[in-house]
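After the structure tokens below, expect a handful of questions from me.
A single protein chain has been omitted from the complex, and every remaining protein chain is retained in its original position.
So that you can tell them apart, the chains are marked A and B in the order they are listed, and the count of residues begins at 1 in each.
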Amino acid sequence: MMGTIFGIPPQALFGQLLLGLINGSFYALLSLGLAVIFGMLNVINFAHGALYMMGAFVSWLLLTQLGIGYWWSLLLAPVIVGLFGVLLEKTLLARLYKLDHLYGLLLTFGVALMVEGAFRHQYGVSGQPYPIPEALRGGQNLGFMFLPNYRGWVVVASLVMCLGTWMAIERTKLGAYLRAATENPVLVQAFGINVPRMVTLTYAFGVALAGLAGVLAAPIYQVSPLMGTNLIIVVFAVVVIGGMGSILGAVVTGYGLGLLEGLTKVFYPEASNIVVFVIMAVVLMIKPAGLFGREK
Amino acid sequence: MNARLLAGAALAALTIGTVASGPALAQGKLSGDTVKIGVLNDRSGLYADLGGEGSAIAARMAAEEFGNKILGKPIQIVTADHQNKPDIGSNLARQWIDQDGVDVIVDVPNSGVALAVQEVTREKKTVFLMEGPATSRLTGDACSPTGFHWAYDTHALAVGTGRAMVQEGGKSWFFLTADYAFGHQLESDASAEVKKAGGTVKGAVRTPLNTSDFSSFLLQAQSSGAQVVGLANAGGDTITSIKQAAEFGLTQSGQQKLAGLLIFLSDVHALGLSVAQDLVLTTGFYWDMDDEKRAWSKKFGERHGGKMPTMVQAGSYSAVRHYLKAVEAAGTDDGPTVAAKMKEMPVDDMFTKNGKILANGRLIHDMYLARVKKPSESKGPWDYYQILRTIPGAEAFATLEESGCKIAAK
């Protein structure tokens, strides 16, 4: 570990890049869910951040109220959030499909306010502590930085989920139906496939991903009603840069922007908050449909 | 089109007229028949736990000591949520004073909102009792003849924690600073104290408000090699940074110590002792120090879900009580008269003994340097602090001359 890279000690550079990758894992998971939903429903799910928060809160409630630990939460919380998604889609969103897609955005915006407001009212915003599971405590000294085991786990879990989802959509029969239904729902319906149910399940799956991200985030960040609000706009930008509805675009851009943010923190920390938006503006000027998107 | 447009305009105007008349009708006219106390704070946001309803309860407890009556007239307490927005806060304060006959405004955490409300109360000559806000500007360049700063301020926090940590051997510092006026001031106050006490400042990093991930900043703090990492932030930022510092093994290595410059009892409660242990902090009040404080805090806890009071909530009680005593002594609720009376009288209650108020409105009282207990040391719920030393009021707070308050010079 001698010398410097562009005048920056390699410790700092590698450290920040690794942290960027961890942040990118959350971006990727969340934007993946958004992309799946947008691809199928053409709805920008503004409530995504709120549902991510809900995932974290559900796991916190499971722990404190019922004594159910992290590993079960990892399974249960996304399911619960997914069920909430089913409810949301069936009762509210389904009424809007014939209208302009913007109404979906407005509706989910209202839902986000309600969900966040309700949790805020109930639990305040100081944030609730969630302990790191026993098995993942401690960390590794990588030479250039101290990597908490839990953060390493987050990167692995997120990579597995993203890859799994991508494979499921691109390589399985169910995924093929899904893609077909996105292109031409009427035709797919004619083949005897229940498209409305598929839409519901897609939405549920997308928000379950957000719930999962919430569970993963709970031990790192405070479980707070505002945790989603702060994240969601960045994730929106990620989706726009990746190309809306593009699964691969969402995942790649998620990790990429995480890394890029990490780099910015090394070279010009003040800009780390806006770098994502600057990239977005540049990408849109060159490729209006986003990096991986198709022009309609 | 004109027809529809104009009809619409009429509709619009009527809506404004009828709808808007609601709040006005609901509000009574200003009258000298009551003393109205307005507790204005964050009731749902970042600072709801350190003040919030607890401050209102504390104010009610003070009023009850007077039998809810003063000079034969009833005492009324109203509350509102400023949502941490200076515009909402100043608007509510203005409306309270103009329309509802509120005589005194209490608490107002969040320095930004407090500065805004201070402008209103200065203009309206209304007494303003500040427990929640931190910035020492409130009794400095932004001071007001009717403004009182009660529980703590950035200067006292810097003196307490900064000086004490250096004396305990923490010579070199690195700051994590919340990137706004309050954080900057806390950092500069603390840096000055550290240097004065013979320490050095190795660097600082500015973190955006409400950062959810401090890991990259902690990495910088770690590689700076400083002995003390000072947290010049508040509320959620403090909690997150402490939690993540623990995660990244900042303090476990034994080389670095964390110094929280602004930490409330409610923050420690939210963090849990296993994360917060050994944190050193400065506070203006701790419930478990003497019988009087314990007795009052127990009564408070009974009305507030078992929670022990923060220094903000205890301060609200003390300030309201002192205000009411001054009203009684002055025989009026006229702002400037009561304010002058308050400054004449010593503050004597469970919060402080023989506290004095400077001409700029700063209450001089003892501050305490505390260490957060390890889980093994804690004997029960809310047994969180070990008091390391008492910082005499005269040492903790800026003098009138140092404060830079212009009205004080007169």
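We take it that contacts are C-beta pairs under 8 Å (C-beta built on N, C-alpha and C of every residue); 3 or more make two chains touch, one makes a residue touch a chain.
Everything that follows uses one rule, which is that contacts and distances are computed from a predicted model.
Hidden from the displayed complex is a chain whose UniProt protein name, among "Branched-chain amino acid ABC transporter permease", "L-serine dehydratase", "Cytochrome-c peroxidase" or "Transketolase", is "Branched-chain amino acid ABC transporter permease". Interface note: of A:Ala135, A:Met167 or A:Ala281, the residue touching the hidden chain in the full complex is A:Ala281. Contact with the chain not shown here comes from a single listed residue; of A:Val79, A:Leu92 or A:Ala180, that residue is A:Leu92.
Contact between subunit B and the absent chain runs through residues 1-17, 19-24, 43-44, 78, 80-81, 83, 85-88, 90-92, 94-95, 98-99, 111-112, 115-116, 119, 179-182, 208-209.
On the side of subunit A, touch with the chain left out of the figure occurs at residues 42, 44, 92, 95-96, 99-103, 105-107, 109-118, 120-121, 233, 236-237, 239-240, 244, 270, 273-274, 277-278, 280-281, 284-285, 288.
Keep this in mind: only the chains that are shown with their structure count from here on.
For the pair subunit A and subunit B, the distance between mean C-alpha positions equals 36 Å. Residues of subunit B that touch subunit A in their complex: 44-46, 48-49, 52, 205-206, 208, 210, 212-213, 215-216, 219-220, 222-223, 235-236, 239-240, 243-244, 247-249, 266-267, 270-272, 274-275.
Of all residues in subunit A, those touching subunit B in their complex are 9, 11-12, 15-16, 19, 22-23, 120-121, 124-129, 131-132, 139, 145-146, 148, 150-151, 220-222, 224, 226-227, 230-231, 262, 265, 269-270, 272-273.
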